[in-house]
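Note that one protein chain of the assembly has been removed; the remaining protein chains are unaltered in position.
Our next item is chain A:
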């Protein structure tokens, strides 16, 4: 199982190590550094690196490499999932997951890691349970602890650990009982030169924030559950009920959690809410190129597209760009060749555009590759797949909770080829 964990920052310093079995010398990370050097960018470091006696499995998040060391045959996904869980836990505990924050809270981090694994076997990874075992640091608690001498380590066995509903603690109490559900869909799409869709799919999630007293039992039903043929559930969802009635029935964890994630595949028709008209041309003879893009709404079901942001990695040969946007602001970084244009809202009556010229290296031949345009946007109150919640009911408790459902569509990896 998982032997050790090293946290490494982007400049290659090991700033934390934790061993769950015997100590593995940090020199094992030299193999990782070699791989890091070979990869041009941090993102390209291979996730599985073999060394003579160990395997290094790593994830790269928040500019930190989380490198796990294993010695025997262990499912790599198991390790990688666990590492992601570590990152999520840190984020949950400290708000952000960064090197300074981890260093500032090093003892809590150490205590948490110790609770998460025992001999390399996962012990407590639910943040609900962890927070009962090791209380997250808050300014108030630090002050109180200093005065009263009490600790931030719980001395009771977390109630959730062994119950049939390990994700929920007992004795939850709220004065305002509320349950909010956010249906968030991200469109991943590749659009080709001519504007037709190469591939498009929707990654959807339903995130919940449930603050309900006692042991509520919720059911959530959809107007069109047939859309959901590829779903992953939070362990709280009763799978049998879903299989037979297409209803989500569950005892929710307390607080924020992801109830379900789903995938609407490329085979179903996915509506594309925006289009990009582009004209990017380099000429062989001249050292100037023309650049023009326009963004407009397509299938938006009457909703406004907001937060539009266009980025594009320009070819190396482009020295500078002189552009005028019809709205929003734009920047071009001549070092990284990254163009970004913060468009804002799209007004269908007056489409935003960005026009101008690119100056190219004199004498160089025209660039081989065409820049790909990356698009970000948001549409409130719309789930682009058409998914709609029918009703939400609560059983098992007597009070009337306040319920709310929100929809949102966002661009995921939305790329337009030119």
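The definition used in the following text is that a contact is a pair of C-beta atoms (placed from the backbone, for glycine too) under 8 Å apart; a residue touches a chain by one contact, two chains touch by 3 or more; residues count from 1.
Simple rule for what comes next: contacts and distances are computed from a predicted model.
UniProt records the chain missing from this view under the protein name "AP complex subunit beta", selected from "Cleavage and polyadenylation specificity factor subunit 2", "Large ribosomal subunit protein uL15m", "Myotubularin-related protein 9-like isoform X4" or "AP complex subunit beta".
Check A:16, A:97, A:251 or A:274 against the missing chain and you find that the one touching it is A:16. Mapped onto chain A, the footprint of the missing chain covers residues 1, 14-23, 26, 39, 43-44, 46-48, 50, 53, 55, 57-60, 71-78, 80-82, 84, 103-111, 114, 118-119, 121-122, 125-126, 137, 142, 146, 149, 151-157, 161-162, 164, 166, 188, 190, 192, 198-199, 201, 203, 229-235, 239-240, 243, 258, 261, 263, 265-267, 315, 368-370, 372, 374, 413, 415, 417.
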